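Shown here: the complex without one of its protein chains, the others still in place.
Think of it as A, B and C in the order they're written, each chain with its own count starting at 1.
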Amino acid sequence: MKRKLRYGMVGGSLDAFIGGVHRKAIALEETAELVAGCFSTNSEKNLKCGEFYNLSGDRIYSDYREMAEGEKNREDKIDFVSIVTPNSTHFEISKAFLEADIHVMCEKPLCFTVEEAKELSELAKDRNLFFGVMYTYSGYPMVKLAKQLVEDGEIGHILNVNAEYLQDWLIDQVGEDENTDTNLSIWRTDPKVSGISNCVGDIGTHIENTVAYITGLHPKKVLASLDYYGKELDLNANIIVEYENGVHGVYSSSQVCVGHLNGLVVRVFGTKGSIEWVQEDPNYLKVVRKGEPEQIYHRGTAYVGGRAAELNHIPAGHPEGLVFAIANHYRSFMGAICKKLEGSSISNKDLDFPSVLDGVEGVKFIHAAVGSSKEGNIWREL
Amino acid sequence: MKRKLRYGMVGGSLDAFIGGVHRKAIALEETAELVAGCFSTNSEKNLKCGEFYNLSGDRIYSDYREMAEGEKNREDKIDFVSIVTPNSTHFEISKAFLEADIHVMCEKPLCFTVEEAKELSELAKDRNLFFGVMYTYSGYPMVKLAKQLVEDGEIGHILNVNAEYLQDWLIDQVGEDENTDTNLSIWRTDPKVSGISNCVGDIGTHIENTVAYITGLHPKKVLASLDYYGKELDLNANIIVEYENGVHGVYSSSQVCVGHLNGLVVRVFGTKGSIEWVQEDPNYLKVVRKGEPEQIYHRGTAYVGGRAAELNHIPAGHPEGLVFAIANHYRSFMGAICKKLEGSSISNKDLDFPSVLDGVEGVKFIHAAVGSSKEGNIWREL
Amino acid sequence: MKRKLRYGMVGGSLDAFIGGVHRKAIALEETAELVAGCFSTNSEKNLKCGEFYNLSGDRIYSDYREMAEGEKNREDKIDFVSIVTPNSTHFEISKAFLEADIHVMCEKPLCFTVEEAKELSELAKDRNLFFGVMYTYSGYPMVKLAKQLVEDGEIGHILNVNAEYLQDWLIDQVGEDENTDTNLSIWRTDPKVSGISNCVGDIGTHIENTVAYITGLHPKKVLASLDYYGKELDLNANIIVEYENGVHGVYSSSQVCVGHLNGLVVRVFGTKGSIEWVQEDPNYLKVVRKGEPEQIYHRGTAYVGGRAAELNHIPAGHPEGLVFAIANHYRSFMGAICKKLEGSSISNKDLDFPSVLDGVEGVKFIHAAVGSSKEGNIWREL
Partner (left out) sequence: MKRKLRYGMVGGSLDAFIGGVHRKAIALEETAELVAGCFSTNSEKNLKCGEFYNLSGDRIYSDYREMAEGEKNREDKIDFVSIVTPNSTHFEISKAFLEADIHVMCEKPLCFTVEEAKELSELAKDRNLFFGVMYTYSGYPMVKLAKQLVEDGEIGHILNVNAEYLQDWLIDQVGEDENTDTNLSIWRTDPKVSGISNCVGDIGTHIENTVAYITGLHPKKVLASLDYYGKELDLNANIIVEYENGVHGVYSSSQVCVGHLNGLVVRVFGTKGSIEWVQEDPNYLKVVRKGEPEQIYHRGTAYVGGRAAELNHIPAGHPEGLVFAIANHYRSFMGAICKKLEGSSISNKDLDFPSVLDGVEGVKFIHAAVGSSKEGNIWREL
């Protein structure tokens, strides 16, 4: 492409966390520029953010519907929109931009209900638009290496999966000295904004997605035990899953495990070997082949090839982190858009970013887990 | 005590693994000597072992019943017997020695059925005998420190438990190049010798015991998913447990996780903090207090007090291993016997070794887990 | 500042490594834009890079002298220049921009000789310009925490320092199957481009700088043993240093240690405690206070305050890496420039970036180390 892509953003005013991360990730790629936005329902914050990025005044929108409508009709319309708002608004905003024929990258979870999720998926398909859902962790090079090793048969047939995502940021919700003023936690623990689940919806779904990316296995049914500790939404969850092939896994997620920050750990065990990846130390992948010493692969080395090698930003031994994983997803997503704009053919490899289909699986997983737990810990199909 | 204790052993001929470990552990304590034994049903092996330890000929017994009977009537009878035979024989052998008024230390699991377990427990109580069951891991000093920190309220109220015991030594049972000749595995995977469970019975029960030791929590009910991979006995298990207080835990055990050897890991999460202990690196304990940096305690240091400090064999920084954990259990067990022989009063602290009551809990846990899994993954009371 | 800063770059065409990293780091800060450059002596590469960044044609310079001259006279002149060329050119390029009254950020090592270094230092001082030298590692938040703990007396008086920077990328230079075609290594091992030292100059100097940043201690004299393995420049070095206060340290650097990538490790030992930081896992800091358990601090947590807290880009548990450390240096450097442009007063804290004075120390260290080694491993003053 001769020109840079143009993108817009919904949500993500200057004081928001995840919006800023998306912008920085896109900036690292150097192939797109922010030209439109509706950053906040607070008009002052919205304006301030737009001005910070030198947006022209008519593209600092006070309403996402106006933005979709406004951009739709411009010659220099945005090529894609990044949606970084709370969960409750993902559906309607995504729908508006799809209907304006604009590619979408949306934060996870995709939306509240399976029906909504399927509607978005259908809509994107019908309009031939790319719809990414930001399941961050599959953007890490060593997760891509894990996927490749599994696909190459390096660990044989999968026998079981053990994965977890442990945090502690909501510990004050359950303690003796319970702190009800933790602003940070307000929307996550509010079903009106967060949906039917807090813990499974926010981080359990990351386990599901990362395991599925690496192994190709989505749960067919789940047996879940969610802990609410007297709160309206879940704060802890243990979920036994069964995949299509009858193999089992166990997924534990929690927001009340003191000492764990963003402790996503995925372990996959096969007949010939095993892999283990730890998000907090993402530049390593532990691989053990049956009967051989444990191996630690380091990102960026000459012995790491394939997709994992294509996505290095800096040399081995100099750590990369989360923002680079997001940048990698944008690289694929934006690359696909470019190819489409150029009329080039698009291969599966070009689509190596989490899509609306992953989003649908995520919503199904959340609903099945909550249902299983509420109905007395029985198996629930997805 | 002026004299050393006298002990006998059933099982543990010279080529057996666990019997030798028991003898070495006792030797480290330097307070007991082996004087009688029935080491093997193979008379040659039996004799050879007895002679190696300079046993007098009349105390190398060809049958455990003869041994119980013979020792019972001697003036210099053994003070206790160590039973290190396969699972199927624990009940009858233990019973014989109890009936001969001899204290017992038996390998785990205690026996096949809950009824048998209770019978042994009653018998020991009636005869006022000590009955230890060798749940090894609570013998490690850092496990004792973990227990103490929980008791002292350092981690607050317990919110959840996440524990696992992963091995890979039976991986060849499930692989493409299945090896049916693995002699090592024969008795563990044979229900006639091993009982109704292989994986849960051999190592899942260690999770249950170690967690119970640290937290004081025994499962009230379990929801189990056991994987058989076409074999007669289980090789992998994921078990959600609920304790008396309504708190949940998840226990994963496996013999087919490539790269894991004796990977017992216990993590306990409370309202104020968490602890984590890893058997393969047993001289450390990770402790995190809410809002503070992660801490790594090292065995033997001045800041580690209590029982953990009493049981150091060598100074901090020089690693101790499994045999010392077993020695610690024997130290307590033999210490209690000495006190009894001396007529001293015996406190709870003197009984800091896993007892027949732990054995009963173990058998109940195994049966509940197998039952839950076989009946469609439903909750089963213990 | 109302407007963004304007910057230019010398070196760093699209296929160069470190130039791209500088640009990405600046982009993460979102406060400066690239408007001028002389990216390569290859005119095609130079033009391509300038066009990629939408530079106006008259600011894509074919020669750095032209650039300094051209920018000097513009009303919208660049506020600073980033110099990311090979070592041999740092002196003359830096001098040219200083003489054009433009602030400078230069890659390390600063230049070839101590005289040159001092000249640059004087020049920057005389013209009242900021002159940063990109000693990357002090940009990491956990290095800043280390510095603060030392300053706060948390580890008492310093007793000794043990630091290393081990790599293996030049191993093929010394092996049996020596590979003389490693293009990568050409300029580093060429004294005309690299100067009198390869290993000490490239990475040994990073040890010196990082230790000095944390402890405030610069070597007064060094006792060095450099290994050349038959090559023209050093590939391995062990250096005993003595600081002003008589305390000793040992610095080991190597480019031939198989298995080490960018293994900068700094350990500082004091009368009350110790700290340890590892560049490849930069989001942690190990701290041990005398008589207490080992502590692991995690970046971004509530218990980490001060400068380390001010420089977080993303929340705790989501790893940050090298590019963010560089971004942090630019944040300070650019912040100081802004304050100056605004006429605000500038405090020491505003100058928390490695300066030309660090660059001078680095050159002195390199010369002293090489001298000590060549003269028979005798003490050499800096």
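Before moving on, here are some points about what is shown:
Simple rule for what comes next: a contact is a pair of C-beta atoms (placed from the backbone, for glycine too) under 8 Å apart; a residue touches a chain by one contact, two chains touch by 3 or more.
Bear in mind that the values here come from a model prediction, so they are computed numbers and not experimental data.
Interchain touches from the omitted chain, evaluated on the whole complex, reach A, B, C.
Only one of the listed residues, B:82, B:167 or B:274, touches the absent chain: B:167.
Screening A:293, A:343 or A:376 for touch with the missing chain picks out A:293. Take chain C: the residues that touch the chain left off the picture are 155-157, 159-160, 162, 164, 168, 171, 174-176, 223, 225, 227, 229, 236, 238, 240, 248, 250, 252, 254, 256-260, 267, 269-274, 276, 286, 288-290, 294, 377-379.
One chain is missing from the display, and on chain B it is touched by residues 17, 21, 23-24, 27-28, 30, 52, 167, 260-263, 279-283, 298, 300-301, 313-324. Contact between chain A and the absent chain runs through residues 287, 291-298, 301-303.
Here is the rule we use: only the chains that are shown with their structure count from here on.
Distance between chain A and chain B, defined via averaged C-alpha coordinates, is recorded as 44 Å.
Per-chain Cα centroids separate chain A from chain C by 35 Å. Averaging Cα coordinates per chain places chain B and chain C 55 Å apart. Looking at chain A, one finds that residues 260 touch two or more other chains.
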